[in-house]
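For this view, one protein chain was removed and the others were kept in their places.
Chain naming follows the written order as A, B, C, D, E, F and G, and within any one chain the residues start at number 1.
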Amino acid sequence: MVDELDLKIIRMLEEDGSISFTEMARKLKLNESTVRKRVLSLKEKKVIRKFSIVIDPAKIGFSTIAVVGIDAAPDKLLEIAQKLAELPETRYVATSAGDHMIMTEIWASDGRELSQILSKKIGMIEGVKKVCPAIVLEKIKE
Amino acid sequence: MVDELDLKIIRMLEEDGSISFTEMARKLKLNESTVRKRVLSLKEKKVIRKFSIVIDPAKIGFSTIAVVGIDAAPDKLLEIAQKLAELPETRYVATSAGDHMIMTEIWASDGRELSQILSKKIGMIEGVKKVCPAIVLEKIKE
Amino acid sequence: MVDELDLKIIRMLEEDGSISFTEMARKLKLNESTVRKRVLSLKEKKVIRKFSIVIDPAKIGFSTIAVVGIDAAPDKLLEIAQKLAELPETRYVATSAGDHMIMTEIWASDGRELSQILSKKIGMIEGVKKVCPAIVLEKIKE
Amino acid sequence: MVDELDLKIIRMLEEDGSISFTEMARKLKLNESTVRKRVLSLKEKKVIRKFSIVIDPAKIGFSTIAVVGIDAAPDKLLEIAQKLAELPETRYVATSAGDHMIMTEIWASDGRELSQILSKKIGMIEGVKKVCPAIVLEKIKE
Amino acid sequence: MVDELDLKIIRMLEEDGSISFTEMARKLKLNESTVRKRVLSLKEKKVIRKFSIVIDPAKIGFSTIAVVGIDAAPDKLLEIAQKLAELPETRYVATSAGDHMIMTEIWASDGRELSQILSKKIGMIEGVKKVCPAIVLEKIKE
Amino acid sequence: MVDELDLKIIRMLEEDGSISFTEMARKLKLNESTVRKRVLSLKEKKVIRKFSIVIDPAKIGFSTIAVVGIDAAPDKLLEIAQKLAELPETRYVATSAGDHMIMTEIWASDGRELSQILSKKIGMIEGVKKVCPAIVLEKIKE
Amino acid sequence: MVDELDLKIIRMLEEDGSISFTEMARKLKLNESTVRKRVLSLKEKKVIRKFSIVIDPAKIGFSTIAVVGIDAAPDKLLEIAQKLAELPETRYVATSAGDHMIMTEIWASDGRELSQILSKKIGMIEGVKKVCPAIVLEKIKE
Partner (left out) sequence: MVDELDLKIIRMLEEDGSISFTEMARKLKLNESTVRKRVLSLKEKKVIRKFSIVIDPAKIGFSTIAVVGIDAAPDKLLEIAQKLAELPETRYVATSAGDHMIMTEIWASDGRELSQILSKKIGMIEGVKKVCPAIVLEKIKE
């Protein structure tokens, strides 16, 4: 799978995905081409699925963040998860073995908009039986 | 807050955080210095909190991913959330208004290791009363 | 939004909505016209939505007060909330992110009448799947 | 208890607590002194507990409204309800026979402040074992 | 309603419904005709709804006693309660404001027979959505 | 155990515990001494545990009837059930395998008195962790 | 039913179902024909339902073991249990009086396959309303 050096590189990139190969090489006391090869290999093997950014939803107008558990008709479970993934309003979709079979994260400007999304977007997907939103009060680590 | 152009830039960077200013400028039909200024401004205003990578936990040896709800003694809620954030085993920590007051995500190599983390790391934090793990079966969107 | 003086006036009026401008002015050591202007402004800006009274339901024949959580078909959530608001039997209707997506307060003369309202009025609204009444034992603060 | 005329007066005052006796008398086609006597009697018999105002919390800076269920050590139930009623942060406190023995309504400026109130104010009351907040998304009727 | 003497008579009859008027009169230091009149009056006013016996279900072949909560389609709540009351297998039926809107007690010879009753008798009533049996382990007081 | 005739006698006595042997003999087309022997035998074998009466709680001043689930410290389960049985306020006590390990029925004059009993009587028993009252709205069969 | 010697034999066979009659006889200080007769009798009376083996699912490729509670349409309860028993994917099926009316154990190669089984096999059975999987982290005793 991956070795100790790969894990160090991964941790560095999680902390700062814009770090240069030069900087990584310096910190790891390796030459730049070694680091470059490792990163490329991690991307090819899909260990690194993508480079991305972490944003603060409140600062782009989303003051209501909800983790929503969804009860689905069991025979439509996978189709519903797929349709949720296609909605622009969902940030994250997973099937899980817990209180609810599907979990998704929604960003809304306020409670009123969240109600609208739950009822008019998610509730309209065939087979969705119940939506159980939990409002995120504060993200401590991400 | 942010305007339509900022949102376009954010969406591009979420999709590919390693995209160059040149490439973004080309796609947006703007000159590179405009894009560069916007991105810098988004970072300064902490709209973009950090550049990062999305990795596939299974490929670095974590086959058991759990979203764990935590019941905490109410008077220790914030301290517990803080201590959880400091554990290397947690990927994410938030307080929430739902089934549980704290939610955290744990990556473990298997069920046995997850039991160990829940009991010997999280369970040892003073004020943690109950841990309720939900195993993620499949991530559909992230 | 509002300043410290507005908040003082609001608190006074919550305590006694029939207090005169003269009395308020005396307590706040301001002249009456200042107080009058402030109150009018709070009403115009809809900070004060209405003047009302708080009554004791037991004294007008309602001995059974219930806070009722309602599970609704997700695609009919907003219509159901609207129809509940139109029933004379409901005192309060809100959508919420908790155990139930809709919460409403019902006043009934006794348990038998409450059963009737839940089954024959609320249960008849299309899309209502489950009604979960919690009986209020004693109001301590209101 | 009360008769049909009393109920009409109560409904009028719930709709507009600042209505004058003259106006009520006109609408009810009665003389003003009859109305005045009735209202005084309703206040004396504590049918009308107080005159008050209904305000819009968002307009005075409270964007996060939560109905909080509280699990209490059973032997401290009544003391806890009493202490909650004394906190300025609670708008409403009642004991109930439902999911939780105590229900209270909290107004906070945002999720972060709500976490603080739940942990540092309510959680500090001796005997409070668990706090279960449900965020109000939208009030439809009040 | 009833006075202190009525309550004493009620308690005596609850303890032993076959006690004679003579015996009751002796214990209460009253003459027999007073007691007789009181008991007749309690029956006429339906304070005493009936004389009955308390039996031990295990001794007549019922080893599995279940208190069954029933989730009903809200608009059929009262009809379902009525139909349950007509089934010979139910010992007790009530509507309630708790986890379930209807509660009933079933006596069965064993777990297999209970499954049959739940599925083939109760489950067949239109509008019954979920049956939640709790097995009684031991009756301590009755 | 018991035969078909015993069951007929039991059903008759459940319906009317004050029926005379003569009347039962007439209905069953048996002679009175056979019936008398059977009833005595059923009492001796404790099939019939006692003769009793069924009363209407509302008519002796109890307007609030609650079935209360009790969460108990597991090591004190049996002692708590025993202590509950000794309280005059409980009508019924059983251990069960369901949502709660102990179920009890309480009769109170109103919600306020029920709160008092739950907090000041039941809550004071050592090891009682949580009390979960469900209010009976209407008894349909008993 | 069975005597003390039968129970000893049963315990031995549960520990090691491949033990020889000779070895059992030696340990029990009995002659071999006595042991043989007892075992045959236990099989004939169906006390011993079958000889079997206990296997380690992880070692044959099943890394995700789930105990799945199933909510069923009450009128189809027994048919659903029967159909589940016929699926090769289920290891165990029982009706129960607890959180769910049916419990079953599923072995899957990973979370993705479990989702498929829940949705495409179990969810397709008519009358299955909800599936609630709990992942087994570690079997301590079996």
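Note that a contact is a pair of C-beta atoms (placed from the backbone, for glycine too) under 8 Å apart; a residue touches a chain by one contact, two chains touch by 3 or more.
Being a predicted model, the structure only gives us computed values, none of them experimental.
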Per the touch definition above, residue among G:48, G:108 or G:122 touching the missing chain: G:48
Option from E:11, E:26 or E:112 whose C-beta touches the chain left out: E:112
Touching residues on subunit G - with respect to the absent chain: 1-2, 6-7, 10, 13-18, 45-56, 59-61, 67, 81-82, 84-85, 90-99, 103, 132-142
Contact set of subunit E toward the excluded chain (per top definition): 63, 110-112, 114-115, 135-138
Residues in subunit A touching the chain absent from view: 97-98
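Following the convention adopted for this analysis, only the chains that are shown with their structure count from here on.
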B-G against B-D, pair bridged by the larger set of C-beta contacts: B-D
Inter-centroid spacing, subunit E versus subunit A (mean Cα positions, whole Å): 55
Where subunit E and subunit G are represented by their mean Cα positions, the distance between them in whole Å: 39
Computed distance of Cα centres, subunit D from subunit C, in Å: 7
Multi-chain contact sites of subunit E, meaning residues that touch two or more partners: 95, 97-98, 133-135
